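Of the protein chains in this complex, one is absent; all others appear in place.
Order of writing sets the chain letters: A, B, C and D. Residues in each chain are counted from 1.
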Amino acid sequence: MTDHGPLDAPALPGPPAPGHPPAPGISGSPWVVLAVWSVVVGAGTWLLRSRPDAVPFAILLLPLLGFTVLALFGDAIRDQGEGTGAAWLACSTVVTSFALSVATVYRVMQFPGGHTGLRFTQPYLGFEWIEAGAFRVQVNLLVDNLSSVMMLVVSGVGSLIHVYSVGYMAHDEDKVRYFSYLNLFTFFMLLLVLSGNLPLMFVGWEGVGLCSYLLIGFWFKKKSAADAGKKAFIVNRVGDAGLILGMILAFHTIGTLDLVDLASNATSLSEEALWQFGPITAICLLLFLGACGKSAQIPLQVWLPDAMEGPTPVSALIHAATMVTAGVYMVARLAPLYSLSPTAMLVVAVTGAATSVLGATVALVQTDIKKVLAYSTVSQLGYMFLACGVGAFGVGIFHLFTHAFFKALLFLGSGSVIHALGGEQDMRKMGGLRKRIPWTYWTFVIGTAAISGIPPLAGYKSKDEILGGALAAGWRTLFAVGLAVALLTAFYMTRAVILTFFGTYRGDAETESHIHESPWVMLWPLLALAVGSIAGGYVDIPAFVAPALRLEAREGHPEWLPYLATAVAIAGIALAYYLYALYRDIPGRIYASARGLARVLESKYGFDTLYDGFVSKVVVGGSEEVLWKGLDTRVIDGAVNGTATATAALARRVRVVQSGLVRAYALLILGGAVAVLSYLLWVRP
Amino acid sequence: MTPGALDLRPLFPAMAVALAGVVVLLAQAFTPKGGRAPAAALSLAGLVAGLVAVIVIASGRGRGAVLAGSVAADEYALFFQGLILSIAILAVLLSPSYLRETGTDRGEYYALLLFAVVGMMGLVSALELVAVFVALEIMSVAVYAMAGLRRDREESQEAALKYFITGSFSSAFLLYGIAVLYGLTGTTSLTRIADVLRSGAASPVAGSAGAATALALVGTGLLLVGFGFKVASVPFHMWAPDAYEGAPTTVTALMAAGVKAAAFGGFVRIFQQALPDLAAQWQPAVAVLAVVTMVVGNLGALAQSNLKRMLAYSSVAHAGYLMTALVAAPGRGTEAILFYLVTYAAVNLGGFGAFAALTRSGREPLTLSDMAGLSTRRPLLAAALTVFLVSLTGVPVSGGFVGKFYLFSAAVGAGYVSLAIVGMLMSVVSAYYYLRVVIAMYMREPEGEDTWSPIGAGAGLALAVSTVVVLVLGVYPGPVMDWARMAARSIGSIV
Amino acid sequence: MTLTLFHAILFYAFGGLALGGALVMVSQRNPTYSAFALIVTLVALSAEFGLLGSPFIAALQIVVYAGAIMVLFLFVLMLLSVKAEARVEGEGRVFKLVALALGALLAAEVGSALLAAKTPMAGGFDASARAVARLLFSPQYLYVFEATSILILASLVGAVALARREGGR
Amino acid sequence: MTTDLLAVIVLLPVLGAIVLAFVPASAERAHKVVAIALTTALFLLSLALVEGFRAEPGMQFEVSRDWLPSLGVRYHVGVDGLSLWLIILTTFLTPISLLASWHSIHSRVKAFNIFMLLLEAGMLGVFVALDLFLFYIFWEAMLIPMYFLIGIWGHERRIYAAIKFFLYTMAGSALMLVAFIVLYKTSAAHTFDILALVQRPVAPSLQMWLFAAFALAFAIKVPMFPFHTWLPDAHVEAPTAGSVILAGVLLKMGGYGFLRLAFPLFPDAAHRFAPYIGALAVVGIVYGALVSLVQPNLKKLVAYSSVSHLGFVMLGIAAFTTTSVVGAVYQMLNHGISTGALFLMVGMLYDRRHTFAIEEYGGLKSVMPWFASLFLLVCLSSLAVPGLNGFVGEFLIMIGSWSLSRPMVVLASTGVILAAGYILWMVQRVLYGEVTHEANRALPDLSARELAVVIPMVVLAVVMGVASPLFTRLIEPSVQTLIYDTQSRATARARTVAAAPAPGPTDRGVR
Partner (left out) sequence: MSPQLVQHALLLSLALFAVGVVGVFLRRNIITIFMCVELMLNAVNLAFIAFSRAWGNLDGQVLVFFVLTVAAAEAAVGLAIIISIHRRKDTLDVDAFRVMKW
């Protein structure tokens, strides 16, 4: 995937006017868009005024509506204006959802006690989603401070990425399908964060997984893309199986799957001791398995890097900002439950820490710009779990929040780079782009600074909090790990920036001649996200979500911490600059001297090899040779057919008795007579 | 009835048929050379007259036992006589075209058929062992001869020979059994035999109770051999495949339907009316025979490629099914046998009749490849044959299923669950060979020219009637069941 | 009829003759000899019938069996000019042994029952032709008697149908 | 009820078949039109059952008349929550499969339609029969039209498959018939009437044997591991309509039989055997999934996936809690829709390319976008993505089966993972990638007729996924009564329960 671009920027029709990107063809169907837009705005306003309780449902259903329209009438829409109308339709639904979300959050916070949430139960249908015996699943939404944050992130970042996509996908023939998937994703993601109970959340959970599958494999003609989509789905399914079992166990243990009831019932349960594998621990671990799948934690992290086969905006939205954070969201959502199980907490923290190390180290050796970001995401997600595991759930959400901005920014930035280079993703063929695509460069740098934890950017604030949380919980080891990861993060991100934007261009001349800055429709989402990456840290998310998590407010952190963290970040950046900008031959030498380590990192610690081997040899091979051809065909069906064959063979034997010799017939009569008489006289007197 | 004044009304059905036989012979004799006597029509007339007589008697006038209790016109006899006459009518309908195509078209055929029918009718109505024996012999002698009537096929004569030798051999056993029972009881009347056996000591021949029992069992055993032969129960069955295969197909139809029904009619009546007190002894023996018969019959059929022979083995197997209910006689077992014989007769007439109807110029459809693609060339016939095969398999909706259900439920009711299990498992085996024919007809392409005879009116009528009977018995078997129950209950009611 | 020693001697003598004839019959390869041996047996049996007080049946036996049926057999034997069975080395020895064993077993089984039976001899036994005929033509056997007419007719027709030459009509 | 609506529903197809028998075979179009119109009308008529159905336990639309008094057989029919939707499923799938066969059946159209109608009558009969004899008649009679459908209109090895299907299923039910009779003879009720027999179970020791006989018949029909090997053969060789009906309805009869007969008639035996049934069901789930993973043939893959899916059904039945059984019944419907739709769509591929080999396809999404989208949707429904129908059933089953055995549920959950594996792998090989075979390059997308066939199924998959109570509310009362009655009639249980708190419709199963 590095040698040629995906269709990320499918064969550019011609050199666009430099510095003056072509405006995507809004002209295609302006009237349609305008009409749709005004209807949507009007309806939204009406809803807010007269049916406020319906608004959360409207937030949800708008993207679904968009999907439905695009799916059913996509062909008709595509026929007009190359599908640009479709793109704007998709954007409009999400943007409207965002607007309604803002209004809803505002409204929720007006309620006394609104911080702990409002439940919205649908009164429209005469039934709920599932009703069977004692098991019922309502269709209810929960809007509290936690889901508010998520809702805003999802619809906000989602809106930006929708808009960005209008430009990014402008030349793709299949953009109707793309936008329909994107809308569907938004719907499921909103459902995930808004649903008031676990099963309904699971609908969103699997739904986003499905959309992820569809979007990773968007360019389905490419085998690697289809493979990656499938891999993502299946790996996620492993986690989902855990999630299902966790839900079942929770239902049978606690008696409810409603999020609010779970939280309140949890308070009446007694805490389990460390290493006591009681039901609560089991529930938490099973659910965490689900979270591992969705949020790409060890041992289920393998799908996320492959997921970069999808269009870059998708990577930004799904595989950085929103979907992959669902696991963190769920763990935080069930904070009261997790708090009862030190074992589970420890597992979450250690897994998160380990994953963050894994991601950060593997990112060091990646040459594909998106892969760097992907492993970075893995690492940062681990960071969030680390926060949750040490009890700083709110901080985890905080990092989730800031990460959404800067990681989306970085992805979109990388998308812009790739767009500029006609699909090139290999950093070894980049360099010196600083001047050619300045807007992209500057926003990318902001994102890098944010993720590296340079004050006063967003990442600095949230990372700081996580380290503080680890320290506060008494986990010095984890704190140290976190610090190390911070160093690595700053290092590999700086490396990426340097390789991409500094130095001289290393690609071929043909591509170089086409390098161009992205259109404005792509740039202004970058700007918006850059603003978020700077300012996001000043929203006190931990305090905001604390009531929803039913947790105590956090303690203060040692005052030396920010300095230490900043110092580490700067050290990382400096080191990277030193190695990649000043003494470029050193990395190669390090490589040469530590081949073993390099190989381990390049093989991503061998997980993929192990899993592939297991799946292809044990599962597929075993199923084919042992189960199907052996057990099924030979043993079971062999027994079935063998019965028939044996009967036929017996029949041929029986038949031979009928010799055709009439005296033999008579003999048998005589024998029969003797037998009958013997039986009557002697056997049965 | 007043002594001296003989009430012969119960004999009218048989007399009508016998008379028809004589008339056929006479008509033959007086037909000028080259002419063709209306033998089939005359036979039909006689058989229909007999059937009418049966119906009249059954409707209330003239029922009872006559001639010093040697022959009965009870519901049982009437049921069987009606059945046998119906079988004969259908067989006669099937015959003309077949005889014409095989060059067997002679007056003797119909006369023999009618005489055989007389024997069958006597067999089911006789209340006395001498009459049973003589009736059995009338039937047998006529059928021996009929089996050998097809001169163009060596098989036909061989069939007659084998049937005759084994038949007379087994008749001697039967006769010895009669002799032993006569010796023990001093009588040949079924009811009086039963009386003597019940009171036990009354016999001057029996030295002791044990000796009496031993003699009674020897007699019973030998009767079992004799009737086992006639119904083609294993191990007395071996004539059946050869005789069925070799005999002219219409005769085979008569053998499979009529002879078997009559033999069972006599079998059941004798064992139920004369030997009820030995039931505890002979019923287990019958059960064993039934199992062996079902297994060997079905396995034998499984290995056949000749369709007539396959159906012959299948008729052996069906004797086994029928015998399972004999362990539950009297009562439900008898009812079940009676009911099953009706559907079984229809099916076999239909099955063999279908082969007969297709025969052209002496060539009969005998192999599976002969039947290939029949459904495209004779769709109605193929459909009818499918119905028969389905019924033989015992799959609903067919009389065969209801009948089998009846039989096995009787066996289970008598405590013989194992019989029902074997029976059902063997039904599964049988499905394989029956279905092969369906496969050939429906799922294979026809080969070569259409060499089969078009279906004549008579044969068509006979096949249609059989089909309808099989299907109606599958959905609405109530009336026939009621008749069967009345008939079964009437055994022993008239002395 | 009283039983005398002479009576008994005759009874056993004819019995032995009958058995001997039978054994000769089954051991002869030539069917014609067998037929003659059978005739001996039949005649001896006729005597046995007479000695058992059944003169009518004894007469009938001679007339019908020895006189008619066996003549028919001989006639056919002559007609078909049947030769003696060819000797085949070791043919069906096992088969014959099994048959012998089974026959013996059958005889043993039936015999054991017969031996256990009492065999009285009723007094005042009258089996004259007159007495037998009275019973034969009583309603009790009327049906069977009439049936035999059909039997004979059937066998007649059957025999004609089978034995008639091809094409003959 | 004075009018016997059920008799009308069952007999209408028979009547139709008789009428068609008199229409000349050359009028093929007339045959098709009449058959489709008739079955569609029957579907609408059967909706009257839903309309008139009250969400209550007990039989509705019940009719009971003397039929064969000498055999103790009555004509007794009725509908309850267990059978209601299965009837609708039958009447729904039949016109669809007829429509799907419009072009793919080109020989002997007359016979095809007649057999389909007879098949429908047989299936409906099984679901309404409340007398063992009547039940068995329909149960067995159905084999014959199916046998012909496979044997005449099937593919290369059709005869082998047809015979195997017939013999295997007949062998299974042979012993069941004996068990029917034994039950009749030994039961105090002395009747074949199911409702009456259920009231008074026979002695527990006898129950074991009878249950085994029943269970064998039903296990083969389901089919449960290891009695499943007839299914792949039958499916692969059957024509599309046959596969749809086979998967959609016939297999359901096994599960239905367990629920209607085996469990309530033999509560003690059910209690005793439930763990074993559950274990086999779980083995089936995993085994079916693993084996379908490696199938090179589309139809075989779907067939083995049926083994896996029906394992869930059987697990739910074995657990015998309200939740699990409602889930099982619902899962039967789901499987009917999603697997039915899969077979329909695979059949559409076959119509175009005359092969089921997966390797012959690939890249179809570029040439047949509508097909691809709908196929994907159907696949997703089959792998139980929540929001579509399959999830509701599987989730209810798993949550309800927890009380039977936790390890079983855990193992069953691996089936969820594997389902994603085999389905998505198949989807990838069929739909994605470049078009590798020249023959596929010009395949036409779905025609209007084909869309009309698939879209109702897809719509139902979605509706059943989001609005399950519309269906389960009618199912649940019957299930609750079934479970309560069965438990209270189990003698082994009665003793232990006596001390326990007052029994109400509980959610804890027989266990």
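We take it that a residue touches a chain if its C-beta (ideal position, glycine included) is under 8 Å from a C-beta of that chain, and two chains touch if they have at least 3 such contacts.
Source: prediction; values computed, not measured.
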item	value
Chains in view touching the one left out	A, B, C
Options B:Thr31, B:Thr187 or B:Ser418, residue touching the unrepresented chain	B:Thr187
Residue touching the undisplayed chain, where the options are B:Ala73, B:Ala145 or B:Met426	B:Ala145
Touching residues on chain C - with respect to the absent chain	3, 8, 11-12, 15, 18-19, 22-23, 25-28, 31, 34-35, 38, 41-42, 45, 48-49, 52-54, 56-57, 60-61, 64-65, 68-69, 72-73, 76-77, 79-80, 82, 85-86, 95-96, 99-100, 103-104, 106-107, 110-111, 114-115, 117-125, 127, 131-132, 135-136, 141, 144, 148, 151-152, 154-156, 158-163, 165
Where the unshown chain meets chain B, residue by residue	130, 133-134, 137, 141, 144-145, 148, 151, 154-155, 157-162, 164-165, 168-169, 171-172, 175-176, 178-180, 182-183, 186-188, 204-205, 241-242, 245-246, 303, 309
Residue ranges of chain A at the interface with the undisplayed chain	655-656, 658-663, 666-667, 670
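The rule is simple: only the chains that are shown with their structure count from here on.
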item	value
Winner on C-beta contact pairs when A-B is weighed against B-C	B-C
Centre-of-Cα separation between chain D and chain C, whole angstrom	70
Chain centre separation in whole Å, for chain C relative to chain B (CA means)	30
Distance from the mean Cα position of chain D to that of chain B, given in whole angstrom	43
Residues of chain D touching at least two other chains	167
Shared-contact residues (touching 2 or more other chains) in chain B	214, 217-218, 432
Chain B residues within the chain D interface of the complex	335, 375, 379, 390, 395-397, 401-402, 405-406, 408-409, 412-413, 417, 420-421, 424-425, 427-428, 431-432, 435, 438-439, 442-443, 477-478, 481-482, 485
Residue ranges of chain A in contact with chain C within the complex	663-664, 667, 670-671, 673-674, 677-678, 681
Chain A-touching residues of chain C, taken from the complex the two chains share	95, 98-99, 102-103, 105-106, 109-110, 112-113
